[in-house]
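Attaching a single structure in structure tokens format; questions to follow.
Missing here is one protein chain; the remaining ones are kept as they sit in the complex.
Let's turn to chain A:
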């Protein structure tokens, strides 16, 4: 039995990644618009990217809690990213979204990305509340959060310039050396994000307004060997964002079609007595 080939070796031989994907393939995405029918929120969306599951809810535009928070020119976007205690298998602590640095950073990035798209000037002196809950985390938490937030805002009917689509790209830990011509990977999972063999993996989440072709977020913490690499990674991530956009767009259109069909009474009616 010791001579048998391990599964990971077999995948490596056939140039596939540890979850069987091709280098430029994004993970399977599943999208659900308005999974929650609660009257106190105005929109919600559930997004799965592979094994990462994220739920976004939107409330608003509502009154600001304090006068001092009001902005006379535009709405204030309040973003909270929280993580369920069962979201990752490694870390079972309950992270407080107000004090946990990673969550604060994620909510900042999410806020910056969404502010680029929402037409905030239409609702002066009010507040739009966006809460993102990470239910399962297998890498790419921020990207999934951005995609879910876009759909939740759309479900709430809040005007936006465009979709915000996010996807990550990077180099695996073992190939971050300047001479290697390893393929860039798209939509990294947790194992690919983490460092292997002392070499930190390069990992760059990117968010895009796909129909205007505007980059609104690109974050990279690793040291890149040269500018060419940056370009390559950025291109790969942009391609990933476009693939994400196709999926989101189809989901949104399907959702709208079902809502309109339900209104004309042609399809099943969802009622509490069903």
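Here is the rule we go by: a residue touches a chain if its C-beta (ideal position, glycine included) is under 8 Å from a C-beta of that chain, and two chains touch if they have at least 3 such contacts; residues count from 1.
One rule holds in what follows: contacts and distances are computed from a predicted model.
> Would you kindly match the missing chain to its UniProt protein name, picking from "S1 motif domain-containing protein", "Transcription and mRNA export factor SUS1", "Acyl carrier protein" or "Ras-related protein Rab-3"?
Spelling it out: the chain absent from the display is recorded in UniProt as "S1 motif domain-containing protein".
> Which residue from A:12, A:94 or A:119 sits in contact with the chain not drawn here?
A:119
> Among A:11, A:51 or A:160, which residue is in contact with the omitted chain in the full complex?
Selected residue, touching the omitted chain: A:160.
> Have a look at A:12, A:94 or A:250 and name the one touching the chain we're not showing.
Among A:12, A:94 or A:250, only A:250 touches the chain that is not shown.
> Of the residues in chain A, which ones touch the absent chain?
Against the missing chain, chain A presents residues 29-32, 39-43, 59-63, 72, 119, 123-126, 154-163, 209-212, 247, 249-266, 268-274.
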